[in-house]
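The other protein chains are all here in position, but one chain of the complex has been omitted.
Showing chain A:
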Amino acid sequence: MKELFPMKQVMGFVFSILLTTIAMAVYFLDMTITTGMTILLVTAFIQAAVQLVVFMHAGETKDKGAIYTNVYYGLIIALVTVFGTLLCMIWGYI
């Protein structure tokens, strides 16, 4: 029976509901915009990772290596673009 019960998926589902609830709390609770945005960004990225791994089966085929290389490469470039832009336009701007 244990092999038939999709434990991973159920836990993933519960976890993603939990993440959604935390994100929803930002609207209902009174907090500063910085705290709110931080919570939203963090939960959003974890949510995306959960979906990718649990429900889109990212690590379950022999393309695992190529898929994760792509994801990490994309992540690095996205972060570099965002933080580089912030550096140029706001933090490092006189």
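Throughout what follows, a contact is a pair of C-beta atoms (placed from the backbone, for glycine too) under 8 Å apart; a residue touches a chain by one contact, two chains touch by 3 or more; residues count from 1.
Please note the rule applied: contacts and distances are computed from a predicted model.
Comparing "Electron transfer flavoprotein small subunit", "Quinol oxidase subunit 1", "Ligase-associated DNA damage response endonuclease PdeM" or "ABC transporter permease" against the UniProt entry of the hidden chain yields the protein name "Quinol oxidase subunit 1".
For chain A, the residues touching the absent chain in the complete assembly are 66, 73-74, 76-77, 80-81, 84-85, 87-89, 91-94.
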